[in-house]
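Handing you a structure now.
The complex appears here without one of its protein chains, the remainder shown in place.
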Amino acid sequence: MLQVWKSFYARSDPAKAYSLLSPALILVTLAMLIPLGLMLSFSFFTQTSFTEIDYSFTITRYIDFFQSNLLVSLLIKSVKISFIVTFVTLLTAYPVCYYIAFYVKKNKMLWLVLLTLPFWTSYLLRVFSWKIILGTKGVINSSLINAGLLSEPLTFLMYSETAVIITLTHAWAAFALLPLYVSLDKIDFSLIEAARDLGLSRLETFWKITLPLSLPGIIGAILIIFIPTVGDYVTPALLGGTDGRMLSNMIQAYFGKVNNLPLGAASATIMLITVAIVTMIVSYTTKKLTQRIS
Amino acid sequence: MNDSFIQINEISKHFGQVKAVDNVSFEIKEGEFFSLLGPSGCGKTTLLRLLAGFEYPTSGNLLLDGSDITALPPDKRPTNMVFQNYAIFPHINVEKNVQFGLRKLGLTNDEIIKRVKDVLSLVKLEGYEERYSSQLSGGQRQRVALARALVRQPKVLLLDEPLGALDKKLRDEMQLELRTLQKEIGITFVFVTHDQQEAISMSDRVAVMSEGKIQQMSSPNELYKNPQNIFVSDFIGETNFLKAKTDSKDGEYIIVNIEDLGSFKIKNNLNISENASDVICSVRPETMMIDKEKSDWDICLEGKIKQTSYLGEMTKFYVETKEIEKIITVSSQYFDNQSFQDGKCFISINLNDISLLNKK
Partner (left out) sequence: MEQKNNTLLIYTLLYFAFLYIPVLFLPIFSFNDANYMSFPLSGFTTEHYEEMWEKTNLHKALWASIKVGIVASVVSTTIALFAAKAFARYKFRGQNISYGAIMIPFLIPEIILAVAILVIWLSLGFKLGLVPVTLGHILFCTPFAMLILIARIEGFDFSLEEASRDLGENAWGTFYRVSLPLYLPGIIASLLLSFIISFDEFVLAFFLTGSDATLPMYMWAQMRFIQKLPHVLALGAVIIVFTTFIVLLAFWLRNLGQGKDKAEFGIKIHE
């Protein structure tokens, strides 16, 4: 029997691949898939008192969620903020990647290391540094007041949606830079020269050649910025105030001081579903758009 | 000499729907320089990897020197391989590369040192012990790969297109050197190549493969002079194909009606039946004669030169004739592109130089 199995093993690539993958797949199953399943089932329970939960099945939590103006508006705001952040990050990062991919000749690696370095420093500290800058006693306000240019601090800087958007754009930049750079760098420069040779202007060449060919990077960037920012907790908690609050802050509250685990689980599930829907729409559009390229 | 040193018995290897090797059987003699020749995707490399143990056959078995090696992993086989890209370990130097495979052989330190020294002198790499792969030229890497495999004194050396990455001049040199080396050490070589000239010039025997099957297996000479089918005739060297119809048999000859030329009695090497109807005549360009005047050869046709290509040692002429629709390729060492000012010429064929092949 062992012999048979051994010879099957030696002959089969999938068997080898799956035995190599098994630790990772077991980890994902035990530490993520099963917990997510349990979280889903919690969303169908009821918190009866501070310590007790009624385990009978009900969809009331979902009804609660959608009847709550606060929760629905937080969900919409989270999605809206994420969209704006994604769009702004892409738009600002694209020219930088374009420059490095096509104009930088020496030490491209160094440019990229420098570009991604801030991303590796603590997320919490990066967000915090914006608090230092934008806060009521922060760099901008204090410096302007010290210089006598202001008598009262500018309050709109801090605890607002704008503060959240600026900070997130800064925090997630690396996630746009890397996929964009990789896809731009892959473009064979002779294609661009060919387009110019065939009579297209610089702008036309960009629209008709460069942009479509960098689409995979754009799509990749959209997904890996949008998905995590929808659920961002730190930035709105530190900088959002009431105006910039997002859904994650409520989820944290349900698992913390409000202590309503089922409603928290339902909110997390709804966030997950939102993310899944956006991912599917983006992937579907990508397929349609990139079919012709690849 | 053992005539069935390697036995390949009804070996098939399928990758999903693709039959990379399709029910192949043959034997390789001890001490032979044996080549597997064919276009890319013909299954030659798969067959070599089956011999090395990197692939296991879907069906069939392999015998080496009388023992079944079909299920043995590569490290347990008395074969060694020279890889197409040489696969020199980049993190250790030449000496360590050559020593790599000796660890498990249970040799003493002195034996190891002696073997490494001997093999490095055999491949003319003395003094390169401390170098790393990145500090070697293509030809030197090839020698390291060779030394690393030979130092284990394998029963069979497997070579996977080892000369493919070298430039033309170096390749010609290495061909000669490999051939000499093989005769010197007497180890059986199984050599995979897509280059027909390489296979023909180096090998004792060649197996021509296509679509997972052996098309013909014989000496290089035989391969060139007596191709067994259209594929081999086309793949080895250059040839002209003429359509013909069989008429009647006459002992070892057969009477065929060559399209546009009439009836001829031609040697029937493949023993084609007179009922075969459609057959193909193959005539090599260098067997024909091109001249300014008519000749008394079996067939002589008047033609007009449409195009020439000058190759130095000979010239190729592409000739249009009244009789044959196709352009005929003729090569000559006597005339060149300046010999026929008006383009008018005669081309002559000997019936002995026509080989008759089955239409597929």
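Each chain carries a letter (A and B) given by its place in the written order, and its residues are counted from 1.
One rule holds for everything that comes next: contacts are C-beta pairs under 8 Å (C-beta built on N, C-alpha and C of every residue); 3 or more make two chains touch, one makes a residue touch a chain.
This is a predicted model, so every value here is computed, not measured.
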item	value
Touching the absent chain when the full complex is considered, from A:59, A:124 or A:258	A:124
Subunit A, residues in touch with the chain not shown (by the definition above)	13-14, 16-18, 20-25, 27-28, 31-36, 38-39, 42, 92-93, 95-96, 98-100, 102-103, 105, 108-109, 112-118, 120-126, 128-133, 135, 137-139, 142-143, 145-146, 170, 173, 178-179, 181-182, 185, 189, 216-217, 220, 223-224, 227-228, 230-234, 238, 248, 251-252, 255, 261, 264-265, 268, 271-272, 275
Subunit B, residues in touch with the chain not shown (by the definition above)	52-54, 73-75, 79-81, 83-85, 87, 89-91, 100-101, 103-105, 148-149, 152
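Rule of thumb we're sticking to: only the chains that are shown with their structure count from here on.
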item	value
Whole-Å separation of chain centres (CA-atom averages), subunit A against subunit B	58
